[in-house]
Structures are given as structure tokens and as C-alpha cells.
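Excluded from the complex is one protein chain; the other protein chains are retained at their positions.
First chain written, first letter: the chains are A and B, and each begins at residue 1.
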Amino acid sequence: MANSALNRKFDRIRALEEAGELKPLTGSRALRKMMNNRLAMVGVVIFLIILLSAIFAPLLTAHSPTKIDLRSMLQSPSGEHWFGTDKTGRDVFARVLYGGRVSILVGLGSALLAALIGVGVGCYTGYKGGILDVIALRVSEIFMSFPQIILVLLLVSIAGQSLANLIVIFVLTGWGGMYRLARARMLSLREEEYVQALRSFGISTPMICYKHILPNALGPIMVNITLTTAMFILAEAGLSFLGLGVPLNIPTWGNILNVAKDLRVLQNNWWMWLPVGMVISLFVLSVNFIGDGLRDSTDPSQQG
Amino acid sequence: MTGEVALSVKNLKTFFYTNNRCNKAVNGVSFDIKKGRTLCVVGESGCGKSVTASTIMQLLPSLSRIEEGSITYHAEAGDIRIDQLDRDGKEMRRIRGSEIAMIFQDPMTALNPVYTIGFQIGESLKYHTDLSAKARHAKVVDLLANMGIPEPERRAKEYPHKYSGGMRQRALIAMAMSCNPKILIADEPTTALDVTIQAQIFRLMDELKEQHGTAIMLITHDMGVVAELADEVIVMYMGNIVEAGTVDDILRRPKHPYTRALLDSIPVLGRGRNQDIKSIRGATPDPYQRPKGCQFSPRCDFATETCSAMPDEEYITETHRVSCHHYKDISQHD
Partner (left out) sequence: MLTFIIRRLLIVIPMLLVISFLVYLGLELTPGDAVSHMIDPEAASQMSPAQFEALREALGLNKSFLERYATWVYNMLHGDFGRSLSGGVPISEIFLDRLPATLELSFLALLFSTVIGCSLGTISALKRGTATDSSLTVIGMLGVSIPEFFFGLVSILIFALHLRWLPVGGRLMPGYETFLDRAPHIILPALVLSLMMTAGVMRYSRAAMLDSLSREFIRTARSKGLPEWRINFVHGFRVALTPVVVLIGFRLPTLIGGSVIIEEVFQWPGIGSEFIGAVRGADYPLVMMIALFSVFAVLMASLIVDVLTAIIDPRVRLS
């Protein structure tokens, strides 16, 4: 029978249940589900490994990410240079580690800032409604009718290239999604009975929306923050690859990949672009695993 | 032929295995559904009455199974053991819809929003009869007309969102009755409807029973409905039948403390505002931390130490059975 595995599992659970060995589950249900999600846990581990090795880069490599060493140009990976060296003799491994700092800062930082603005505005205007709400909604609509990368490139062409500009631009293009999510949650939550009760107690509006309603919308917002982080890291890599992101003298994951535009490098010097591309992919993958796990664990409609 | 047993359930146990726990949702129930009679299943939410219905239809979710017992459908061609059929096998599918049909609690969500009512009723006919497309359409219009839906020809071409709640439930009943099933299972069919519509739906079900001799299993938590419609009643609590009998047995001579408490908790029209309405003390226990023995004992006023053993079912009369250690002592209080 096809279901024999399932049947055996049922038998096992039943035996345990009848022996009284299954205890009522305690603690946070969301946390427990997260811990049980194998992919999410793999994600957390990869995320921490990459994050920590970027933060503690100086402990992991003695090389400088920016020091040009013309005696050791274009070396393939060795015990001295784990990921080899680039055209000007810079150590690629060191560049990947230090570049991770900037790339993660841009991705995570912009996502958090965008969330702060989007959720801050969305909660308040969503709860209050009125003219403020209409204005915020229209402004976000304008931002969101541009394809993200087009808007980013447009703003880059106006504002010029710099690290700070890039973060500001990412925040500008990213807050709309957060805002809409927070507003939508607000619109449904503000009709709940407990909110009516709070209002009748005369509690102030900011207090109601940020202290009492916001925590109930936190699940989807956290999921969105992870997804936005992933998106921004990919966007930074893409822009820098095009040479339009972070200025080339600052090492970032995208800037390291920039060299692969040259077909000779692509074909002959794989160590200059393949490892860093894989690091980006792994990091984004881990963030997506975490986001997916969060989504499953905060979604009450799913059980298992 | 009225009164003949259409389906018998013996010592049925259905357990759920969600969240790595085992919930004994239905823990050994036995009853018969008879032709031309209405069997009411009452009990508070979570007592296993809906699970019993789903088990008969084999509509259980995947993380659950029938552990023990039997469900026997007494078809004209001979008995069929439903519990031994493959959940989505050919035979089970043939029985569903044509022999045993079901209507659900919430008519708002039970219909597919993207198909017309006519299409959805016709689907049943398509799979259970040999009618041509034209004949099916005629039959659909006929069914809708029988359910008291005005302008059935036009209404059949409309989508569910244009129907009111009561009309949707009629459409669902039309769908269920389309192939003249021998048994109709109704799972709280009026909970989501207005009181006035409720009465209409019940009248409709009663007519069906009279005209076609359909056996009806009606799940409800409303004692008023029981008094109105039932021929026989079973009272369920925490996955067990605590008391079963004819409607007179249960309403006039209740023996089990739970049944009595249930009846005491209903206001009676005409007794004025000062009548004594008792609520049942305590709350339904956690299904994962069941009390030992009689499931009702922690909430029961008459519980003693003997109640920590599961009581057997005792027949008071041929039709009336109860599972309580103390039912004789309790009735002496009257």
C-alpha cells in the first residue's frame, strides 16, 4: 500500500500518545515551527557564517582588499591567495570578505530603512485614513509604477554614483512595497473589536497604532524585510556589475563581479568572478530560506 | 420501507494526526441511519459530530484515518463496507453524490465562485447519470424550481455571488438531491443563515424526506431544531455518544447528565424572563489532555470515583441508550 509510511507514522504517534509521552507544546508556536523548518535553519546557518566572516574579515585574512600588488597579478588560487588575485594583484578572497561588508550593509540597511519609513507611514495613515492616507497612497503608486531597476538607474543618473546615494535610492524605491503591506494590514486590523475598545478608553492614536496594532502585523512585515534584503543585494550586485552602482574603488560583491564583463577574464580567470558569484547566490538563498521559514511559521493557516 | 436501516456505523474510531499529536476525534460511536427518518446529531463544537459525517463520506483530511469499526452502506445490490473502500477510488466516488450526498455549513464558500450554479449542479448529473447535456440542463432547471428558486431558467446561468445565502443553500440542496441519494448528510446547514431562512430550508428537507424516503443525518447544536425535525437523536460529547434515542426519549426523558445540562441551558419561549437558565460549568477539555474514563465527569455534578472508568452503553429501552454510571440515581431526583 502506498500509504504504509504514513500509516506507520500514525501508529507511532498513537502509541506515544497512549503512553502519555506527548506533552502539550509550550513556548512560541512560531519559533517552534521555525526551528523545525530544516531549510530555514540551513538558511540561518549560512547567513550567520557569511555575515560573521564579513564582519570579522581582518581575522580571517591578512591581505588588504584594496592593496595593489603588481608582482602577483592574475594568480590562480593558492595557499597564499585562496581565491587567487585579480588584474592588479589584489587578493580576491579579502575583497570578497570586505566587499560583503558593504554589500550586506547596503542590502540589509536599505531594507531596514525602507521598512522603517514604509511601516511608519503605512501604519499611521492606514489607521487614520483621510487626506494624508490618500496622498501617501498616490505617492507610493507613482514610485511603484516604475520598474524598480529603471527607477534606480534613473535616480543614479540624476544623483550620481556614491554609496550613500545608492542607499537613499534603494530606500526611495523600496519603501512603497512596505508601505502598502503595512497599510493593508492596518485597514483590516483597525476594525477589530479590541481597537474599538482601546479607542473608547481614550488611548492616543500613535499609541494604538504603533504599540497595539503594529505587533499584530509584524509577521508579514518581517517576511517582507527579508525578501527586500534579498532584492537589494541582487540589485546592488547588478548595478555594480554594470558599473553604475557603488563606485568601483570600494570593493563590493557587484564590483568584484564587474571584471567578468571581459570575455577573456570570463574564460581564463574563473577565480576572479565565480567564487564571488556563488557567495552572492548563497547569501541571497539563505535570506530567502529564512524569509520562507518566517512566512510559514507566522502563517496561522498552515499546520503540519 | 420507511424505517429500514440505510447505513449502520459500528464502533467507529477516527483519529487525527496533525502537529505530531494524536487526537481521538471520534472514539467508538455506533448508530443507524434509517430510511425516511431524520437522525439528529447534537453536541457542542469539537465533539466529533462533523468528523463523523466526513468519515461516512470519506472526506477526511490526509492526516487522519479510520482506526477501527465499520461503516456499512446497505445498498439495493448488497452491503458495501465504506470504511474499506479506497478514499478516492472509483467505488467511493460512485457512492458520493449519487447514493450519499452532503450539504455543508457555509453556503457562501461551498460553491465555486467562477462557475454558474447550473454548471455546478449539472456536474453531479454528468458523473452519475447518462443524461445528455440537454436533458441535464432541463433537470437542473427542474431541481432549482423544486427548491423554490424563482425564474430557475435564468438563475441557472448565474454565478454564486448573485445568490443570497438562503438561495445558495437551496442550490446546494438541489445539487445534493440531483441524483436522488438514499442518504443526505447535512452538516449544520443553517448556521450561517437568517432564522426565517432557516425554517424554509428545514421545511424543504422535511418535504424531501416525505417524498423520496431519503434518510437524513442532520448535524446541529440547536435543540430547537432537534425538537422540530428529528425522529431520532444522538448526543455526542468529546468523541463519544453519551445518549441516543428517539426524539421523545431524549427531549422528555433525558438520562445522561450532559443531555440534561444541555436541555437546561436553553431558554423556553413563554416562561418569561425570570426562567432559570443553567450553563454547563467548566469548559470542554483539551482533546490532547482528556480526562480518564467518562469524558464528562470533570464537569458533572454527579461524578464519583466510579466515573474514572469508562461507562458502558446501557439500553434503558429498545431505542434509548445511555452511557453513564449513575443514570438510575440521577433520574430518581425527578
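As a convention for this text, a residue touches a chain if its C-beta (ideal position, glycine included) is under 8 Å from a C-beta of that chain, and two chains touch if they have at least 3 such contacts.
In this text, all values refer to a predicted model and were calculated from it rather than measured experimentally.
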**OP:** With touch as defined up top, name the shown chains that contact the chain not shown.
**Re:** A, B
Original post:
Just one of B:V9, B:I33, B:I80 or B:A101 touches the chain that is missing; which is it?
Top reply: B:A101
Original post:
So which of A:I149, A:L163, A:I203 or A:M222 would be touching the chain we can't see?
Top reply: A:I149
Original post:
Which of A:F47, A:Y124 or A:W273 touches the chain that is not shown?
Top reply: A:W273
**OP:** Decide which residue listed in B:T14, B:T52, B:T72 or B:S124 touches the omitted chain of the complex.
**Re:** B:S124
Original post:
For chain B, which residues touch the unseen chain?
Top reply: 57, 59, 88, 92-98, 101-102, 104, 106, 109-115, 123-124, 127-128, 159, 161, 172, 175
Original post:
Going by the touch rule given at the top, which residues of chain A touch the chain that is not shown?
Top reply: 39, 138, 141-142, 145-151, 153-154, 156-158, 230, 234, 237-238, 241-244, 257, 260, 263, 266-267, 270, 273-274, 277, 280-282, 284-285, 287-289, 292, 301
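What we mean here is this: only the chains that are shown with their structure count from here on.
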Original post:
Where the centres are mean C-alpha positions, what is the separation of chain A from chain B, in Å?
Top reply: 50
Subject >> Residues of chain B that touch chain A when the two form their complex >> reply: 15, 17-22, 62, 65, 67, 286, 288-289
Original post:
Residues of chain A touching chain B in their complex?
Top reply: 6-7, 9-10, 13-14, 16-18, 22, 24-25, 303-304
